[in-house]
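Before we start, here is the structure in question, set down as C-alpha cells.
We show some of the complex, not the whole, and keep each chain where it was.
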Amino acid sequence: MLLTIVYIIGITAEAMTGALSAGRRNMDWFGVMLVASATAIGGGSVRDILLGNYPLTWVKHPEYLLITCVAGIVTTWLAKWVVKFKGIFMRLDALGLAAFSIIGCQVGLNMGLHYGICVVAAIVTGVFGGLLRDLICRQAPLVLHHELYASVALIVACLYLALHHYNIDDNISVITSLVVGYFIRMASVRFKWRLPTFSLLETANLKNEQ
Amino acid sequence: MLLTIVYIIGITAEAMTGALSAGRRNMDWFGVMLVASATAIGGGSVRDILLGNYPLTWVKHPEYLLITCVAGIVTTWLAKWVVKFKGIFMRLDALGLAAFSIIGCQVGLNMGLHYGICVVAAIVTGVFGGLLRDLICRQAPLVLHHELYASVALIVACLYLALHHYNIDDNISVITSLVVGYFIRMASVRFKWRLPTFSLLETANLKNEQ
C-alpha cells in the first residue's frame, strides 16, 4: 500500500522530468506524452518483457498510463515551476528510484527467480526508463556516464533481498529499503559520488574485431 | 479480407519509404531489408511484445517478412521512380496507417483488453514502425515532432471502437474507419495540421533531477 503510493509519486515525478527532456527537443504533445510515459513506466515494461511477466503493469492498470500522460502535458504548462523547484523533484525521483528497485525485486521473487536475476530486475526497473528517454531524445544516456543510479538500485535490491531472506516483516523491509535508498541517492548527488570511468583514448580502428 | 489487402498494401508502401531512409544513410542490402521490415512490421511487433500476444504476425506469416524484404530491395532499383511518385506513396501510407490502427484495435479487443489499451495498441501499431526506422537511421523521430500521425491513429481507433461498441457490422466499421482515417491523414498533410509543440528554451542544466 505504502509502496503503491510511493510508486505513483515516483512515476509522476519521472514523467515530469521526461516531459522536460521532450521539451528540450521541441517535441509535440504526442512526443511529450510518449517520452513522459517511457521515462516513467518504460523501466518496468522492459523488466517484464525480459522476464516474460505478462500482462505488463500498465496493461493491467491503464490508470498509470493516464497519470504519466497527464503529468507530461501538465508539465508543458508548469515547466518554469518544475524547473524552479527542481530540488523537490530530485527528492521525489530518489524516492521513486528506491520504490522501483523494491518492486523489481518483488517481481523477481514472485516469479521464483534466482537472487542474482532479482537484482538485475531491480536495476532494469530503476535505470531503463531514463535510458529509453535518452535514446528517444537522442542524448548521451546519463545513467551510463555520470550518475550513481544503477548502484543505488543495486544496493536497495541487495538490502531488500537480505531482509526478505531473513524473514523480516515485509512492511519493515520496504520502509527500511526506501529510506536507505533515498539517503544514498541524495548523498550521491550531494557529494558527487561517481563510479570509475573507462576511457579508451586510442584512435586505432577496431572495426574488424567487432 | 479487405483489411488484409489494405494491410499488405500498407506494409509494402511503408517498407519502400523505410528503404529510402536506409538509402539516405548509405546502408548495404541487409540494412535496407532490416530498415524496410522494421518500418513496415515493427509497429505491430512492438504492440504484440507489449501485449504478450504471441506468436508475432510475421512468425505466423513469414510471407509478410518476405514482402517487406523484397519491397526494400526493389526500392533500391526504383528509387527515382519512388521519389517521383511520392504522392501515390503518401496516399498508400495514409491508407496503411488507418489499416494498422484498426488492426491494433482488433488485437486489443480479441485479447479482451480495456478500451483505453486498445487505443494505445492502435497508436503503437501505427507509430512505432516509423519510430524504429528513425532510431536505427539515427534521425530525429518525425512522429514526435512534425506529423499528425499518432492523432490520426487515435481518431481511427476511437471511431472503430465506438462502432464496435454499438454492434455495427464489422465490415461497415472497417470501411468507415479506413475512409475517415485516410481523409483525416490527407487533410492533415494538405493543411499542415500540427499538434502544439513544447519547447523548453532554458539552458539550465537539470541533470540532477533526472
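Per-chain residue numbering starts at 1, and chain names A and B are given in the order in which the chains are listed.
Rule of thumb we're sticking to: contacts are C-beta pairs under 8 Å (C-beta built on N, C-alpha and C of every residue); 3 or more make two chains touch, one makes a residue touch a chain.
Since the model is a prediction, treat every value here as computed from it, not as a measurement.
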Full complex stoichiometry in copies [only 2 chains shown in place]: 3
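Just so we're on the same page, only the chains that are shown with their structure count from here on.
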Subunit A and subunit B, separation of their C-alpha mean positions in angstrom: 29
Subunit B-touching residues of subunit A, taken from the complex the two chains share: 17, 19-32, 34-35, 45, 49, 52, 54-56, 59, 62, 65-66, 76, 79, 83, 86, 89-90, 93, 130, 133, 135-136, 138, 142, 146-147, 189
Subunit B residues within the subunit A interface of the complex: 49-52, 113-114, 116-117, 120, 131, 135, 138, 140-141, 143-146, 149-151, 194-200, 202, 204, 206-210
